[in-house]
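Yeah, one chain of the complex is gone here, protein chain that is, but the others are all in their spots.
Labels run A, B and C following the written order; every chain starts at residue 1.
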Amino acid sequence: MAEKKLGVWLIGACGNVATTATVGLVALQKKLAPKVGLVTELVEFAPLELVTWDELVVGGHDIRTPDLLATARRLAAERVVPAELVEACAGELAEISTRIAPGIAYHSGSAIRNLADVPPVNDAEVAPSELIRRLQRDLRNFVEAHQLRGVVVVNVASTEPTFASALPATWNELAPLLDEPGFAIPSSTLYAIAALELEMPFVNFTPSPGATFLALEDLAKQKKICHAGQDGKTGETLMKTVLAPMFAHRNLDVMSWVGHNIFGNLDGRILDNPDNRAAKVATKDRVVSGTLGYDPQTLVSIEYIESLGDWKTAWDHIHFRGFLGTFMTLQFTWQGCDSALAAPLVLDLVRLVDAGARGGETGAMAALASFFKSPLGTTEHDFAKQYAALLAWVAERSRAAS
Amino acid sequence: MAEKKLGVWLIGACGNVATTATVGLVALQKKLAPKVGLVTELVEFAPLELVTWDELVVGGHDIRTPDLLATARRLAAERVVPAELVEACAGELAEISTRIAPGIAYHSGSAIRNLADVPPVNDAEVAPSELIRRLQRDLRNFVEAHQLRGVVVVNVASTEPTFASALPATWNELAPLLDEPGFAIPSSTLYAIAALELEMPFVNFTPSPGATFLALEDLAKQKKICHAGQDGKTGETLMKTVLAPMFAHRNLDVMSWVGHNIFGNLDGRILDNPDNRAAKVATKDRVVSGTLGYDPQTLVSIEYIESLGDWKTAWDHIHFRGFLGTFMTLQFTWQGCDSALAAPLVLDLVRLVDAGARGGETGAMAALASFFKSPLGTTEHDFAKQYAALLAWVAERSRAAS
Amino acid sequence: MAEKKLGVWLIGACGNVATTATVGLVALQKKLAPKVGLVTELVEFAPLELVTWDELVVGGHDIRTPDLLATARRLAAERVVPAELVEACAGELAEISTRIAPGIAYHSGSAIRNLADVPPVNDAEVAPSELIRRLQRDLRNFVEAHQLRGVVVVNVASTEPTFASALPATWNELAPLLDEPGFAIPSSTLYAIAALELEMPFVNFTPSPGATFLALEDLAKQKKICHAGQDGKTGETLMKTVLAPMFAHRNLDVMSWVGHNIFGNLDGRILDNPDNRAAKVATKDRVVSGTLGYDPQTLVSIEYIESLGDWKTAWDHIHFRGFLGTFMTLQFTWQGCDSALAAPLVLDLVRLVDAGARGGETGAMAALASFFKSPLGTTEHDFAKQYAALLAWVAERSRAAS
Partner (left out) sequence: MAEKKLGVWLIGACGNVATTATVGLVALQKKLAPKVGLVTELVEFAPLELVTWDELVVGGHDIRTPDLLATARRLAAERVVPAELVEACAGELAEISTRIAPGIAYHSGSAIRNLADVPPVNDAEVAPSELIRRLQRDLRNFVEAHQLRGVVVVNVASTEPTFASALPATWNELAPLLDEPGFAIPSSTLYAIAALELEMPFVNFTPSPGATFLALEDLAKQKKICHAGQDGKTGETLMKTVLAPMFAHRNLDVMSWVGHNIFGNLDGRILDNPDNRAAKVATKDRVVSGTLGYDPQTLVSIEYIESLGDWKTAWDHIHFRGFLGTFMTLQFTWQGCDSALAAPLVLDLVRLVDAGARGGETGAMAALASFFKSPLGTTEHDFAKQYAALLAWVAERSRAAS
């Protein structure tokens, strides 16, 4: 296994998260970056014998014309990544840009379509299966070109608008519908199908549907491959899943939890569209009641403030009642760099689903819940319990491997 | 066991925490208070068959002239407890005031001595053992007067100045020294000895030494009785032990953690004295490095701001470094009512050490770590792990009991 | 003049602001309240010889069944006013309740109509002039019953939905239209007309239109009476008009200014309706660019969070650029009690428009700009300049009077 490499295929490969992850991976390969922010570099993960950074090769899809170096330089100007590091990795970034194939924007709504540099497709005339075949051709070419032992596909593209329709519950029912031109199904789900059919693990780091449907879980089980999602838990929501259990364990009654998020990157611009925002707000909002076990009044806003760039500032106001009815307040302000928080988790997830796949995991990997706002395969939102479950999985997998 | 009552003996029985706990207990007995804020009322604790609120009888020591009703009315004016509730419990509060005996202020420093209404004792002339005998006489009278099946002694008195001297490591070595007039030993430790010698569980809710010395642990083991401490974890420090693990589990590098605490109650006034403050700051400060496993720059301040009364406001600023060296910041402001946070934990601890004592626990109860800033019997500071350990103890104790 | 009293007629007399102002006035008359929060009690205002608190008599209109005592007790429970004070004023509050006549809800939108206890009127069938006559009858009865030397009418009713239509620019053009049944004109404007026609000064403490129309200014000039408005400046917006000039005077470039407001009183519930909120957000938002002289990106949200009651919490995030392009941030959290901030300003305004009226002021009083979010008669938003203008007016009026 050591002589063959593993592909990392990023959906939305030109975005801030993908670019930061790519810069970071190249920097790790060149020994230019410390391992801060990488969960899998904690000593607890050593027994897993995860794929090394050197063994990873990046490619991807994007609907925009790829120029990772230009994007990385913009991120450096916004203080997301160090300028020196970008320049030190300039050659690699230029090369990786050549491995980014045109993505799809099927039923993606106007906010995303407006970003696209790829020629527009008439959604009503194209069959989803045709798009899937195109995506799979790109993935197969990638494997062949780099003689890869496998590929992990990670969705880090912009959030799609809420998808309201239902899909059939089994893969056998869904598969034939994909031949119908104009059949309503999100792009993120087509990417997931493309990956899972090829027995490649799929990670959905976004609030888009991806592999969340029962039919996709069914497909994964049939193909004996694993996947993980949904929506990376990087900042304000991470805080919620850490703090809400504290209130629960102290029997303090949370009356209201307000969270306002402001930021100015492309993700923010897409989420400024109410359709796309609805999906995100839903996953952010669910965790409080999911952890407390009851429904306080909650409010989540996400607003595009251009001057902030990739720096997301969240203000949360938690109003709670203690002994003898005393009202108290906790407020926090989180000032995080979105991409710098997300990128290492993307790299961690590549390693962990690869370990899962090698270990024979099939379907949604509940053990990875701590990475996600809406974890698949479990209803556990308490971060400490999610992390304990992850360590338990590491222990079990290490035992199995030895 | 059901027909006999359990005594709750509060050291510092006239203070804000003790008064709030007493008002709350009377309110619980009269079915006037909801169970919010009481950990032991969570469903997870049901199997323990804890002592009921009705079975508890309050008494205590204090160096000030007791008038619980007046204190409770002041707390009501400061919005710590509801005024109606205080009036509804006025009769009981007046009665409990009669059960408060004069406390001791031996080697307690000027800040505490200045509070005392009891006649001053010349520390150089009195032997600690004499004071212990006086305290034990009060405890025995309490048992007799109310036909109690036992007493839990809880220290909620003002923080003593840092105690620099060492004590011998065994009870057999320490005991004879107590007969020497002027022997340097903190009052909180004398209270602890008084309790443990009588086989009464002792809880140290304060940063004062109490039963933290090896010789006291030895005494507890000899007497086959349990104790718990040290320094109730109610607000800012609770937050620290919840948030620090988040940074650790995400491999985010905490560079500095600053915590400023302002409040205006008596506790604050005592802590405004540098000697007394040093003890408190030490327990508050230790938890960050204790949880992270390394030593970021930390700063803890506690300042007396009179207008805030019992309302403690803490501002914490956490500066951390993420992937590729990006600097980020988390700030929180905690606006809590100190006594309303502490009082229910005092009641919880009474129930839990009673359960421990009935179950044959001896020495420091590490299972109660989640209640304390400096837990005895364990070095675990991570709140989630502490709470998991508590639930594990509950499960084990329930099994043992059934 | 000294022997006759002055009426204070509150539109929305049962609301939180009106009730707090009424409790406060009665308390001032009974010498039970300090003068904190009252601008006109500052020494600078002494030369004006303002109407004394003893000379004021309260009445009003409301669309709800009046019970000031019940409202005041609810406010006491929410910690807006002291409970003892409410009880000490109970008799007066009950009596004032009898002086509150049924108000009108003409073209007021569903959010306000749903509050009304008065029988609903079919907007299409009633002529505005008929309603005005009814309101004026109530005002005349008030004068007669209490032998008043005059009445100041103050609108503190809920915010009306945005009024989109234009009204003619002169009173002579507008007056005949008021006889048309169903003519579209806001209730707040009918109250203003009722007052101004009777030569009573009118104060608009709300974002509703009231006397902001040119035709109303014309009416005031014709009747030689003064008025003031619009929208009392109590908390977050006050902060904006204090802080924005600081940035301007330091030549710091404000890139974005975000303000999130959360609260849970009736005002908040009404503003939760998007139509009503639009009016409020507009006046809150205007001040930043109005003071800076350019248009940074701004965002204002107002959200109803029930648990907060009358306690408005605002979080503002100001992102600015300094020398050599350095990005910096100012954040503030304002935790104010809305009614306790507004009520004294209402009482101040009664005194000041009365002084204006006695001094012969006609039309909008620009000198009162410091009290309002959208001051009439001036475009000055800088609080320090507004306050300097007020003191200049005080000096001028004092000179004229002596």
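Convention: a residue touches a chain if its C-beta (ideal position, glycine included) is under 8 Å from a C-beta of that chain, and two chains touch if they have at least 3 such contacts.
Quantities reported herein were computed from a predicted structural model and do not represent experimental measurements.
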Of A:A83, A:A145, A:A169 or A:A392, the residue in touch with the unshown chain: A:A83
From C:A145, C:A169, C:A384 or C:A401, residue that would touch the chain that is not displayed: C:A384
Hidden partner interface residues of chain C, rising order: 20, 23-24, 27, 33-39, 41-42, 79-82, 85, 238-239, 242-243, 245-246, 249-253, 321-326, 328-337, 340-341, 343-344, 370, 382-385, 387-388
Residues from chain B at the interface with the omitted partner, ascending: 255-256, 258, 260, 262, 297, 299, 301, 303, 305-308, 313, 315, 317, 319, 327, 329, 331, 333, 335
Absent chain, residues of chain A that touch it: 79, 83, 333
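Keep this in mind: only the chains that are shown with their structure count from here on.
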Inter-centroid spacing, chain C versus chain B (mean Cα positions, whole Å): 50
Separation of chain A from chain B, taking each centre as the mean of its C-alpha atoms, in whole Å: 44
Of all residues in chain B, the ones touching two or more other chains: 79, 333
